[in-house]
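Only one protein chain is missing; all other protein chains are in place.
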Amino acid sequence: MKQAISPQQAAEMVPDGAVLMIGGFMGVGSPHRIIDALVAAGRKNLTVIANDTGKPDFGIGRLIRANAIAKVVASHIGTNPETQKGMIEGRIDVDLVPQGTLAERIRAGGYGLGGVLTRTGLNTIAAKGQRVIEIDGEDWLLATPLKAEFALIHCDRADFVGNLTYELTATNFNPVMATAGATVIAESREIVPVGLISPDNVNTPGVLVDYLIRREAHRVA
Amino acid sequence: MKQAISPQQAAEMVPDGAVLMIGGFMGVGSPHRIIDALVAAGRKNLTVIANDTGKPDFGIGRLIRANAIAKVVASHIGTNPETQKGMIEGRIDVDLVPQGTLAERIRAGGYGLGGVLTRTGLNTIAAKGQRVIEIDGEDWLLATPLKAEFALIHCDRADFVGNLTYELTATNFNPVMATAGATVIAESREIVPVGLISPDNVNTPGVLVDYLIRREAHRVA
Amino acid sequence: MSPEEIIQRRVARELRPGTLVNLGIGLPTGIARYIDPDLGILFQSENGIVGMGSRPPEGMEDEELTDAGGSFITAVPGAATVDSTLSFGLIRGGHLDVTVLGGLEVDEKGHLANWVVPGKMVPGMGGAMDLVACARRVIVAMQHTAKGRPKIVPTCTLPLTANRRVTLVVTDLAVIEPTEDGLVLRERAPRAAVEEIVAATSAKLIIPDDVPEMVFLD
Partner (left out) sequence: MSPEEIIQRRVARELRPGTLVNLGIGLPTGIARYIDPDLGILFQSENGIVGMGSRPPEGMEDEELTDAGGSFITAVPGAATVDSTLSFGLIRGGHLDVTVLGGLEVDEKGHLANWVVPGKMVPGMGGAMDLVACARRVIVAMQHTAKGRPKIVPTCTLPLTANRRVTLVVTDLAVIEPTEDGLVLRERAPRAAVEEIVAATSAKLIIPDDVPEMVFLD
C-alpha cells in the first residue's frame, strides 16, 4: 500500500538544487498539482530533465517563471520564450538533447544500462563532447544514462499499491521516467482499489512508485 | 487492414535457412499453429532467436525434434534435452545469451540502436568475443542488435489493422520481437473489429505487423 | 494555388497507401487535408500516437489527446497511443516510412538544416534529428526562398539536422532530388520556368533534358 501525500508534502520532500524528471509534453501529461506546489514552496536551483519547458506559465513553464530552475535538460524549449530568455541571460543552463535520445537516456538510467548507441545527432553540433563508437566501420553516438533524485509524473489511474496506467498522448515520458527516479511521485487523475486495474493493463508496476498524490477534494463523501 | 493468412501460408513464406524470432517462454506465449505449420512444411536449417527451445516436442521443441533448426540464439536450452543433444552432436549451433541481454539486443534491432551497454556477463565466459567499453573507469559489455527476417509471435487480441494486445506471462518476448522482424506474423487468440481495442490498450501498433494468422474453424457462423 | 498549397498538394502525391507518415508542425501538417482517407495512410505524431486524426469538434477536445505542437487532435479508428520510447522506436527502427519537415537550408549534398539559427533562434531539435536521421524517406517541404534569399545553397551555413542525404525537396517552385551526383531538378511548379528556378537557387542544379510540370492529385 502506497502513501497518498498532498502536493505540498511532495514539494517539501524536494530540496532546493534537486535533480528532477518531470513528465509531460508541452504540459500535456505533466503533474500540474506538484508543479504548483513546488512553485508555492519557492524552490530554487532545480535541475529539470523533461521533454520541454511547457509554455509560459503553463506546465514546467510555471517553474521557469518562478525562477525555480537553474538547469534544463530537454529536447525543445521553443514553446517557452521565457526559457530562451533565461538561457540568453545566463540564468538557465540549457542542455538540448534530441527527443528520441532523451527518452533512451532516461530509459538507460532506469534500466541499468551503461548507455545506448544511436545515429541521431551524429556529425552535428548536438554530438559535441559525446563519444563516437565505431562498429564494423559504422559510427554511433554513445548516449549516456540519465537519472534523477525525483521523478514527478502524471498518470491516468493508480491503484492503492501504485500500479499506474496512462491515457492517450498524456503518456509520453511518464512511464520511462517512473523507472529512472530514485523517488517516484505519481499524480493520478484517479486512485482506485487494488484489483480494478488488471495485471495486463498495468503500464508501470507499483514497485517503481514511491508516493501517490492524494485526491483533490471531492464533492461527495 | 491486414491480411489473415493460414498457418500454412505463413510457413510457405519462410524459406529454408531463414532467420526467425519466435516468441514465448518455454512454450507459453509461442505461436503454436505457425510452429506446427513450419514442421509440416519440412523447413530446414532455420536460425531461431528465442528465449529458449521449449520442451521436447512442445513449442520450439517441435522444430527441434523435426530437425528444422540449425542455429539457436537463446538464453536457456535446459528444458529441452534434445537441443542439448543436438548441440553436443554438432547438429545445432547454440549461442547462449543472458536473458535480459537477449531482450535488449532484440529491442536494439527493432529500435534502430547500434547496441546497448550492460554489466550482465562482464568478466564471464558469456562475454567471450564481445567488446568491452570503458566509461569513467567502469567497464561495460557492448550488446549488439539482433534482427530477423521473420518475427513469429503470439498475442491475445488483434484487431483488423493489426493492433495487438498480450495476456499475462504469455507476453514475454512477443512485443519486442514485433519490432525486430522484417516481416511480422502474429497468431492471435482472437481477432476483433477495429475499435474494440482502445488506443491506450494497444501494446503493439498495427504498423509493426504484416500478417495475422486466420482464425481456427468456428463452431458458429 | 498559393505557394503553400502547391507544396502541400505536391508532397501529398508522395505519400503511398498504407504507409506511416510523420508530418512536422506548420506547413507539413496541412498536407493531411489533401490525403484521401481511403488510402490507409497513418499519421504519426512523435509525442505518442499512431493514427492521428483531424481537429475535434468544438467542445469535445480532450486535453490528453494532442499533437507534437500541443494542438488538440482526434484519433482515427485503429489508432494506437504509445509512450516516448516506443514512439521513437518506430522512428529510429526504420518503421516510419516518411517524415515531412520544413527546412531552413538544403545543400548540394542533400543535407538539411532546420533546427537552429545560432544566436537568434535556439528552440531545440525536438524530434527533428531523430526523424531526419532515421526515417526511411525524408521529404523537405519549404518555400524555395526566404525573403528573396535562396534556401537551396552550395553548403549549409546553419548547423545540420543530420548528416544524412534527404530523399526529396518540394518547394513552391520545384521538386528537387538530392542524389549522389548532386541536386537534380525533377519538376517545375505550374508557371515556373527552369531559368526562374535556377535563379532562385544558389546551389548547382543538375537539369535533365525534360523537366515536367508538377502533377497534382484531384
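Every chain is named by a letter (A, B and C) in the order it is written, and numbering of its residues begins at 1.
Quick note on the criterion: contacts are C-beta pairs under 8 Å (C-beta built on N, C-alpha and C of every residue); 3 or more make two chains touch, one makes a residue touch a chain.
Just so you know, these numbers come straight off a predicted model, no measurement behind them.
Undergrad: Under the definition given at the start, what are the shown partners of the omitted chain?
TA: A, B
Undergrad: With respect to the chain omitted from the figure, which of A:15, A:42 or A:199 is a touching residue?
TA: A:199
Undergrad: Identify the residue among B:43, B:107 or B:147 that touches the chain left out of the display.
TA: Checking each option in B:43, B:107 or B:147, the one touching the absent chain turns out to be B:107.
Undergrad: Which of B:152, B:176 or B:191 sits in contact with the chain that's absent?
TA: B:176
Undergrad: Please identify, in ascending order, the residues of chain A that touch the omitted chain?
TA: These residues of chain A touch the chain that is not shown: 1, 107, 109-113, 159-161, 163, 179-180, 194-195, 199-200, 202, 205-208.
Undergrad: So which bits of chain B touch the chain we can't see?
TA: Touching the chain left out of view, chain B contributes residues 25-29, 51-52, 55, 74-79, 84, 87, 94, 96, 98-104, 107, 118-126, 156, 166-176, 203.
The rule is short, and it goes like this: only the chains that are shown with their structure count from here on.
Undergrad: Does the chain-touch network form a line, ring, star, complete graph or other?
TA: complete
Undergrad: Compared with chain A, which chain's mean CA position is the farthest off?
TA: The most remote chain is B.
Undergrad: Between chain A and chain B, what's the gap in Å when you average each chain's C-alpha atoms?
TA: Those two chain centres are 32 Å apart.
Undergrad: Give me the residue numbers in chain C that touch at least two other chains, ranges are fine.
TA: Chain C, residues with two or more chain partners: 49, 75, 81-82, 85, 88, 91-92, 134.
Undergrad: Which positions in chain A are in touch with at least two other chains?
TA: Those would be 104, 118-119, 156, 166-168, 171.
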